[in-house]
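Omission of a single protein chain aside, the complex is shown with its protein chains in their original locations.
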Amino acid sequence: MNKVYADANTAIKDITDNAVLMLGGFGLCGIPENSIAALVAAGVKNLTCISNNAGVDDFGIGLMLKQKQVKKMIASYVGENAEFERQLLSGELEVELIPQGTLATRCMAAGYGMPAIFTPAGVGTEVANGKEKRVFNGKEYLMEYAFDADFAIVKAWKGDTDGNLIYKDTARNFNPLMAMAGKITIAEVEHLVPAGELDPNYIHTPGIYVQRIFQGSNYEKRIEQRTTKSPLSP
Amino acid sequence: MNKVYADANTAIKDITDNAVLMLGGFGLCGIPENSIAALVAAGVKNLTCISNNAGVDDFGIGLMLKQKQVKKMIASYVGENAEFERQLLSGELEVELIPQGTLATRCMAAGYGMPAIFTPAGVGTEVANGKEKRVFNGKEYLMEYAFDADFAIVKAWKGDTDGNLIYKDTARNFNPLMAMAGKITIAEVEHLVPAGELDPNYIHTPGIYVQRIFQGSNYEKRIEQRTTKSPLSP
Amino acid sequence: MALTKEQIAQRIAQELKDGYYVNLGIGIPTLVANYIPAGINVVLQSENGLLGMGPFPFEGEEDPDLINAGKQTITTVAGSSFFDSAMSFGMIRAGKVDLTVLGAMEVSDAGDIANWKIPGKMVKGMGGAMDLVASAKNIIVAMMHTNPKGESKLLPQCTLPLTGKRCVKKIVTELAVLEVTENGFKLLERAPGVATEEIISKTAGKLIVDGEVPEMKL
Partner (left out) sequence: MALTKEQIAQRIAQELKDGYYVNLGIGIPTLVANYIPAGINVVLQSENGLLGMGPFPFEGEEDPDLINAGKQTITTVAGSSFFDSAMSFGMIRAGKVDLTVLGAMEVSDAGDIANWKIPGKMVKGMGGAMDLVASAKNIIVAMMHTNPKGESKLLPQCTLPLTGKRCVKKIVTELAVLEVTENGFKLLERAPGVATEEIISKTAGKLIVDGEVPEMKL
């Protein structure tokens, strides 16, 4: 069975209007740039996007927002995006904000076949509204459900033809969790190698979770907050 | 803060009678040989041991059973041990058998701060007796609680002085899960290196989970089922 | 002629499809790996934490850190990966393993399976079997049609403690291939030369025989 696709356009070809998508990355770090560009080009609409952030005005998921392709955004932090704000206030965009750890764990739960998890995040806040509460060992928890996504779209550093993935540094973030969670998982990688080249001890996402993989190209890897120190500072 | 201990005897010194211990390994693969030897030498008694298996008659946890140090064994499979059988039938040993995936996930739950998880394993069997059942999306699940262990004792391939751990091949098994789950986690490693020598992208257990680490010695690594093929077979 | 254990494995191997991820239990199921049809790529999962299990190692090349769920020394193939037991059972629970083949002491005509405990005798434990049968999308049981006393292992109801309920999809024995349907065992194929009457006489659970039953092709 061949998992290797030529490029982003062919890999995302069957994503249709109204699909539920997970998109990996934290901020602009480790986002599936090629796939997002292909989704923008394809013009699919009414998408539900599960992603920690919503990109910035002119990059990442922001590009899909600009084209009004997103019906609903499920995220933990969306504070870097004026177009997002405009669509939210005008009622064009539906938004569900959930704690970052809850977002991560609901992805993992899907990949681990756990229908629900318990977390203390959000107890006593508006996040708890309408959710089942439960006390364990004197501490209150909320029950949160596993996500149910049609497609997970992730970005990895290296991948092999069997779909095994390795991420680099903090570009790992949500990518391995979403890779486990999609009904169909599409991985774009900076370096695609033949099966057998990656050390099996250091695979972050085993290939069983990945249905499609392609070698990405022209990564921009934009930096949101370029912070540096001068050679003289402590 | 120094996490490095001289040897197994000093690392397990404060484990007292009646302690609840997790011990890593699957069969005899990846078991903390040095720590088990030290526990046998220390002679602590009435232990509750959480481990997938109970060793064999003369190796692994079997050595502790022989000395009657174990009050209760929580495991998924104990079929390789005649002394175990004798103590079980004579009522000397209390045994709780639970599905392997449930055992693994209850360890992970402890390390991930999740008080309970849901699994379909055991539904409709005697494992479900007395447990809370719940239906999600038409499928029945059991609620299983996170383990609560005083000490987790694990074996890794490489470790550094900050407690970061890397496991080798299938000797990984339960080790990283238990490493996350102990109130105090003791890691024995084949190769102890200074912090900074291990690639941060390939750490299996981050040091935050490990309180004590020592360089093990004289690993026997016994094989239970030596299966080979001759050079002529397919 | 009743099938040999190797032939049971061979017949089960015909159920494999290209790209399948498969978990093979101890005993006859392990032998299935020897009969994977040409042109079909199958990845073997070992629930102790490996995808891409290979054959046994050459003598002298055994590695105590590399074993399968039966604690046998093994090897890996290209594209393999190691992971912890939580992820291993996570992918099983999430339905990522396409096929599970395992042995059984008893199977009921509703698809219940018993294979982990004989009360009064030694209890070895369920290992990963309960997780596998509770989660696998497709479960094939490989076993003998009768126990050593000659009693049918295909029953109206299991008499031994269950491993899982209503989970077995297919059974391959030395005599027959049977499918578990809503109305009981359906006889799909006979072993070459085995009469339908013999299968009927050795099946205690409800058996559906629908017209002429073809012989297996091996």
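Labels for the chains are A, B and C, by order of writing; each one numbers its residues from 1.
Here is the rule we use: a contact is a pair of C-beta atoms (placed from the backbone, for glycine too) under 8 Å apart; a residue touches a chain by one contact, two chains touch by 3 or more.
Nothing here was measured: the structure is a model prediction, and the numbers come from that model.
Considering the entire complex, the omitted chain makes contact with A, B.
Annotation: of A:Ala8, A:Met22 or A:Met108, A:Met108 touches the absent chain (contact as defined above). When you scan A:Ser35, A:Thr119 or A:Thr185 for touch with the missing chain, the hit is A:Thr119. If you put the missing chain back, the residues of subunit A touching it would be 26-30, 52, 75-79, 85, 88, 95, 97, 99-105, 107-108, 119-127, 157, 167-177, 204, 221-231, 234.
Considering the complete assembly, subunit B touches the hidden chain via residues 1, 110-114, 160-162, 164, 180, 194-196, 200-201, 203, 206-209.
The criterion applied here is as follows: only the chains that are shown with their structure count from here on.
Once the centre of each chain is set as its mean CA position, subunit B and subunit C turn out to be 28 Å apart.
Averaged C-alpha coordinates put the centre of subunit A at 37 Å from the centre of subunit C. One simple way to say how far apart two chains are is to compare their mean CA positions; for subunit A and subunit B this gives 33 Å. Across the assembly, subunit A contributes 112-114, 200-201 as residues in contact with two or more other chains.
Those residues of subunit C in touch with two or more other chains are numbered 82-83, 86, 89-90, 92-93, 135.
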